[in-house]
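Only one protein chain is missing; all other protein chains are in place.
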Amino acid sequence: MVDVVKEHMLSILKKGKRSDARGFEDFREIKIEYNISKSAEGSAKVSIGDTEVIAGVKLELTEPFPDTPDEGGIMINVELRPMSSPDFELGPPSHEAIELSRVVDRAIREGHALDFKKLCLKKGESCWMVIIDIYPVNDAGNLFDAAGLAAMAALQETKFPKIEENNVVNYKESSGKKLPLKAMPLCCTVVKIGDYFIVDPDNEEEKEVDAKLVVGILEDGNLCSMQKTGEMGLDANELEKMVDLAIKKTKELRKVLSK
Amino acid sequence: MSKLLVEERQMVVPGQVLAEGMDYLPGDLVLRDKDVLVSQVVGVVGVNGRLIRITPLVGTYVPKAGDIVIGKVVAVGFSGWRIDIGWAFEANLGLKDASSDFIDKGSDLTKYFAVGDYLLTQIVNVASTKIIDVGMKGPGLRKLSPGRIFNVGAMKVPRIIGKQGSMISLIKEYTGCKVSVGQNGTVWLSGDNVENELLAISAIELIEKESYTSGLTERVKTFLEKNKNG
Partner (left out) sequence: MVNVTKRIDGRKQDELRPMEAKVGIIKRANGSAMFKIGNTIAIAAVYGPRELYPGFLQHPTKGILRCEYNMMAFSGSGDRVKPGGSRRAKEISLVTQRALLPVLDLSAYAGAVIDVFIELVQTDAGTRCAGITAAAMALADAGIPMKDLITAVSVGKAGGKLVTDLNYLEDSEEGGVDLPLAMSTRTGQVTLLQMDGILSKEELKELLALGKKASEKIKEVQVKALLDKFSGKE
């Protein structure tokens, strides 16, 4: 079977270009808008080209888990609502939605973005649970990077609500105190189409992806999470090349975040 | 006493009252509701004597017999192919309509068209919204070679093609791209380089955006002249 769309795409890649004239290592334009939902304790909208993702943080006062009595926690949930793409359906989260949630979750959790100890109010009794809900509004490709960026941008903005007597949270009033962020893990995706490695695939490119690597990366260039997807395998050289590219590009992503 | 409430070429929205009284007659996408005529879509008013019609600026493609469309082969069966033509239901391409050659029932149909192929095809019959036949027997109908596939608003296709194909010829001339536009809004495009392909796409986008204005051919020409590559 000859896939005429893929063949044409490969003929362009062969000339060192992409279908929208970007270079292999070019992101589309990235924009971040903060505080897009006043109901959340922190929120942000990230757009990468036509891809648009919003993230909102809610803080819940709860009991610590028995195995970590002096720590708060984090939960990340990505919903691929059918609003954002004709390919998404109503109903319980799909495998793709769960993978996306878990990959972003791992980057942020394992990258120690939050100081869980500082989220504990009283050992064994009360702590904050940080819940990040992420929704693509328009899926034009590269949701992993957009979701990771949106989550971190929303966390940057998050302020604790006020606690009233008897540990009742007053969501209407902010305490003014920001979340204890201690690292900035970001996700960067590198995909392989034919023999070519590109970043920030759009939705047309994503249809033709052979293999994909999502890397969570910290400020110092260390890796904090990885996820290989796609139908084809990757050898050690290719993996190294893709990780190098991801490290390089994350530095640029970071600049967009530090407003 | 009848009264016209809009002007020729005015842009209107659904529910907008176009005329009062019984003297005016409803044309395309105009609804008579008691003693008023209202627009059913976002579009541009055309008044021809007492007939008021709306040229839509939006809308999804609904198949009609005779339409030339671009479709994708999504399944191959024993007696034909299933084609996605950008409509809610797939169309059927039968052995008889697929080729002027005789195709033996039970032969390997993927020799002709395989899943993933794109076809410039014609709708030969619409029995219902769910029973649609397409055919490949007609001038220019063919399997498409490697190229880009993208969608434009189906309502904008007449403007993109232009009178006697004038607009699309202009784009081909300036960009050297090969372009086929299906009436279902699916476009196939292939050029020598990315820059020319993107120029052709930008010109098509310009036509889509300004489809309701007059003097568009001149503006597209100026645009292509100004932005032409090399």
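Before moving on, here are some points about what is shown:
A and B label the chains in the order they appear, each numbered from 1.
Here is the rule we go by: a contact is a pair of C-beta atoms (placed from the backbone, for glycine too) under 8 Å apart; a residue touches a chain by one contact, two chains touch by 3 or more.
The shown structure was predicted, so the numbers you read here are calculated from the model rather than taken from an experiment.
In the full assembly, the chain not pictured is in contact with A, B, by the touch criterion defined above. Residue in contact with the omitted chain (choice from B:Thr129, B:Ser145, B:Ser169 or B:Thr222): B:Thr129.
For the options B:Met155, B:Ile171 or B:Leu224, the residue in contact with the chain missing from this view is B:Met155. When the omitted chain is restored, the residue from A:His8, A:Lys58 or A:Lys249 that touches it is A:Lys58. Residue-wise, the contact with the chain that is not shown comes from B:Val42, picked out of B:Val6, B:Ala19, B:Val42 or B:Ile171.
In the full complex, chain B makes contact with the omitted chain through residues 11, 13-17, 29, 31, 33, 38, 40-42, 56-60, 62, 87-89, 128-130, 155, 209-210, 212.
As for the chain not pictured, it touches chain A at residues 36-41, 43, 50, 52, 54, 56-58, 60, 77, 79, 81-86, 90, 92, 131, 133, 135, 137-140, 171-172, 203.
As a convention for this text, only the chains that are shown with their structure count from here on.
For the pair chain A and chain B, the distance between mean C-alpha positions equals 38 Å. Interface of chain A with chain B (complex): residues 1-5, 7-8, 11-12, 15, 17-21. Within the complex formed with chain A, the residues of chain B that make contact are 110, 114-118, 144-149, 190, 193-195, 197-198.
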